[in-house]
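For this view, one protein chain was removed and the others were kept in their places.
Labels run A, B and C following the written order; every chain starts at residue 1.
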Amino acid sequence: MLNALAYDSWVLHALIWLPLLGMVHVLWAAEDRAKELALRWSLLVFVLSVGLWWAYDPALGGAYQLTSSRPWIAVWGVNYALGLDGISLFMVMLTTFTTPLAILGSFDYIKKRQKPFYALMLLLEVGVVGVFAATDLFLFYVFFELTLVPMYFIIGIWGGERRIYAAIKFFLYTAVGSLLMLVGILYIYARGKTLLGVASFAFADLLQIPLTPGEQMWLFGAFALAFAIKVPIFPFHTWLPDAHVEAPTAGSVVLAAVLLKMGTYGFVRFLLPFFPVAAQHPSVVTLMLTLGVVGIIYASWVAAVQPDAKKLVAYSSVAHMGFVIIGIFALNLNGLQGGLLVMISHGISTGALFLLVGMLYERRHTRLIADFGGIARVAPWLTTAFVITALTSIGLPGTSGFVGEFLVLLGTFELHQGMAIFATAGVIFAAYYMLPMIQSVFLNALDKPENQAVHDLSRREIAILAPMIALMIVIGVHPTPLLRRMEPSVQMVLERVHAAAPPSAALIEFSEEEEEGTDASDAWDEILDRITSGAGRAE
Amino acid sequence: MAEILFFIFAAVAVGAAVGVVVSRSPVASLLFMVTTLASTAGIFVLLEAHFLAALQIMVYAGAIMVLFLFVIMLLNLGHEYQRDIRGNVAVIMGFAVTGLMGGLLVRQLGGGTAGLETNLGPGDAIDAALLEYGAVGAIARPLFTDYVVPFELTGILLLVAIVGALVLAKKAS
Amino acid sequence: MLAESLVVAGMIFVVGTLGVIVRRNVIIMFLCIELQLNAVNLTFVAFSRYVGIEGQVFVFFVIAVAAAEAAVGLAIIISIFRHYETVDVSNFNLLKW
Partner (left out) sequence: MQAAGLGESTAAWEPVLPWLIILLPLLGFAINGALALSAARKSADAVRAGGEFDFFENGRPRTHSLPTWVGPGVMLLAFLLTLVNFAGMLGADLHEPVVLSYWSWISTGELEVAAAIQLDQLSMIMMLIITGVGLLIHVFSVGYMRDDPGYPRYFAYLNLFIFFMLVLVMGASYPIMFIGWEGVGLCSYLLIGFWFSDEAKASAGKKAFIVNRIGDLGFLLAIFLLYLVFQRVDFVGIFGDAESVFEYGGSVITWVTLFLLMAATGKSAQIPLYVWLPDAMAGPTPVSALIHAATMVTAGVYLVARSSVLFALAPLSSAMVAGIGVLTALFAATIALKQNDIKKVLAYSTISQLGYMFLGVGVGAYTAGIFHLMTHAFFKALLFLGAGAVIHSMHHALHHTKKDWDAQDMRNMGGLKAYMPYTWITMWLATVAIAGIWPFAGFFSKDGIIWMTGAMAGAEQAPYAGLYTVYWILALATAMLTAFYMTRLMVMTFHGENRTGSREAEHLHEAPRIMWIPLAVLAVLSVFGGWINVSTDLRESILGGFGLLPMGEWLHGWLEPVTEAAHLIQETNLGEIAHAAPIFGGGEWVWGLISFVAASAVVLATLRLLGSRKVTVAVDDAEPTGLARFLYNKWYVDEFYHRWVVDPILTTSRVLWRVVDTTIIDGTVHLVGNGTRALGWVVSLFQTGQVNTYAFILTVGVLVILSMVAF
């Protein structure tokens, strides 16, 4: 049936542009219809995206499928090129899955200026789907930056007390990183023009550029910083707790579920295949693993002493992202597959946790853990949902959280046993921050009169949480279909990494580069020349 | 003869310009300004820009300056004699930068004038046009052929300026 | 006569600049700006003898624009004066933020 509709040819375009259409519709419509319309549009997008599961065929290998490309800015070689592989498939689906739930979760939370809010949510979906579906670096960057704008306003307008601070911090922090990446992008582009004679931003073309190890190191640095901030990796994580705490629930959900994934996706999509020599450079691997492991333990410990439930969840995000990072830099199949699975699982479970904390906040107008107690007695369903989600978050076997973490740790163990031992200890610390929170909020005596009035889940809330919880368990029990779909693409990334010069050789070349200052600095001289000659013409 | 006239006009123009800057009364400044404009018009004549000289006298010195005068009178500033020149620091700094600028300009222009002129040609580029079409025709011809669009745009600009001035100057109701 | 004209124009321009910097009366500052414009006109005219009639055409436009500018500028001054009851620019510092 999908074939009959030529589903493959239009679906990606539809996924990107339908939300935009929806945004216009929402802005056009009356204020009180905004939420319903936004929900319908995002649901439509989700329904359309479900077909991707079948449309993407892992048997065809890991390369991009459902591709389409047409010139956009022909002079610069920029194409409007979309495609999907096993890595981006689930990111796109995660986005389309999360957005309607986030929108549904805002029905009660957002009371003022509903129209712009829902419009921005849809715009955000445009950006995120675009990021994951783009196969042109320029297009990717445009979408990457596009996501900043709606998120900035979502935090800045509908946020909590310190929303302006958080929004600006979020914006500036990530903008700094992505500008560095822009420099890197332009550099690669320029090199491609010089070395290959092709002016193109297409991934496939850029991958052909024979970058020297020295260049790769620099570019790796520029890209890694951008994505490290986005992920965020310790110590670039401090924007995250602020942004999460201040953002409205839907903002937090989308932020945690998909925006952070743009960072880790960037690591898998760009850093490994584009700069394979740098990515497997021993010092880089050691650094990234260390940051990942430190991030896991550090964030878990810091999370454990947070008085604010939302901040706790935010820090737990940082810890989870640490797992993703070590999985990626384990540079083997298990680690990468696990990393991707943690990304998916984290998207669902942390998204749900933020929704749940948001529900608590709607009921009590506080997020301080100390203000709660004994909620399980008055809201047993809410408690059940929270506990299941929290258990997924701490990686209980049988839930999606475990499979990812297990593979990540297994992969890391294959590469570096010492790191893996510390990372595995993170599993303990996950319980160390999550369980006390559950106890203080839901268990213990119902001794505060305000908590007595807390009501249980409404139908709408059940409708939000049920699919998420179902997915957590389904993925936990039977993750193989996901893993099979991701495997060929992950293999391709790894083949590219391992096909590059072995790390030891790269190390020597790199140190030689440093001394002689050949290609990289030549290019720099060229740029300087151009500036000075331009100035000369002015005379 | 022409040189002598030029130097007289030049001296008057520069002197009156200084007068514009230093006189306390706005009205005096205005009168100095008119003087400068008139002297410049004289130089224009010497430089074979007869039409512009006329324009300068009629439009600039005549109409625009009268507009200024109207405003001064309207605001009743004619009797204002208090010192409105800025403090010493500003004056010193002003003199410093303008002096430097003047010095630089003179250094650039005052030196190899002969070379400049030979580079540019004999100095009769417009003589033919003047002979053929006359003082007005020489300038009117390009204005209504090559520059007709900017010319019309200028008209629009003036219209906009009039409307804008009206709006701005209108008393807030 | 080109060089001499240019020197004169330069001098008038410098004097005009000085006026803009040191005077506080907004009308006189305005006059000084006109002075600068005038100096520029002079250079145009001086060069037009060597380059072509376009220099004069340009001066024509400058005068027209100067007229427009004077009209709008004076209107603004009137409106400011209504508000502040003064033409001293040191009082007009709203742009500081």
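One rule holds in what follows: contacts are C-beta pairs under 8 Å (C-beta built on N, C-alpha and C of every residue); 3 or more make two chains touch, one makes a residue touch a chain.
What you see is a predicted model; the values in this text were computed from it and never measured.
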{"item": "Which displayed chains the unshown chain touches", "value": "A, B, C"}
{"item": "Absent-chain contact - pick from B:Val97, B:Ala140 or B:Leu168", "value": "B:Val97"}
{"item": "Of A:Leu391, A:Leu465 or A:Val497, the residue in touch with the unshown chain", "value": "A:Leu391"}
{"item": "Touch criterion as defined above, residue of B:Arg24, B:Arg86 or B:Arg141 at the omitted chain", "value": "B:Arg86"}
{"item": "Given A:Leu39, A:Leu211 or A:Ala420, the one touching the chain that is not displayed", "value": "A:Ala420"}
{"item": "Chain C residues touching the omitted chain (full complex)", "value": "17, 20-24, 26, 29, 89-90, 92-96"}
{"item": "Interface with the undisplayed chain - residues on chain B", "value": "86, 90, 93-94, 97-98, 100-101, 104-105, 107-108"}
{"item": "Residues from chain A at the interface with the omitted partner, ascending", "value": "169, 172-173, 235, 237-239, 298, 301-302, 304-306, 333-334, 337, 374, 376-381, 384, 391, 396-398, 402-403, 406-407, 409-410, 413-414, 417, 420-421, 424-425, 427-428, 431-432, 435-436, 439, 442-446, 452-456, 477-480, 483-484, 487, 491, 539"}
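Note that only the chains that are shown with their structure count from here on.
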{"item": "Chain A and chain B, separation of their C-alpha mean positions in angstrom", "value": "64"}
{"item": "Per-residue overlap in chain B, given as positions that touch at least 2 other chains", "value": "none"}
{"item": "Touching two or more other chains - residue numbers and ranges from chain C", "value": "none"}
{"item": "Complex interface listing, chain B residues touching chain C", "value": "2-3, 6-7, 10, 13-14, 17-18, 20-21, 26, 29-30, 33, 36-37, 40, 43-44, 46-49, 51-52, 55-56, 59-60, 63-64, 67-68, 71-72, 74-75, 77, 80, 84-86, 90-91, 93-95, 97-99, 101-102, 105-106, 109-110, 113, 116-117, 120-121, 123-126, 129, 138-139, 141-143, 147, 150-151, 154, 157-158, 160-162, 164-169, 171-172"}
{"item": "Complex contact set, residues of chain C against chain B", "value": "1-8, 10-19, 21-25, 27-28, 30-32, 34-35, 38, 41-42, 45-54, 56-57, 59-61, 63-72, 74-79, 81-82, 87-88"}
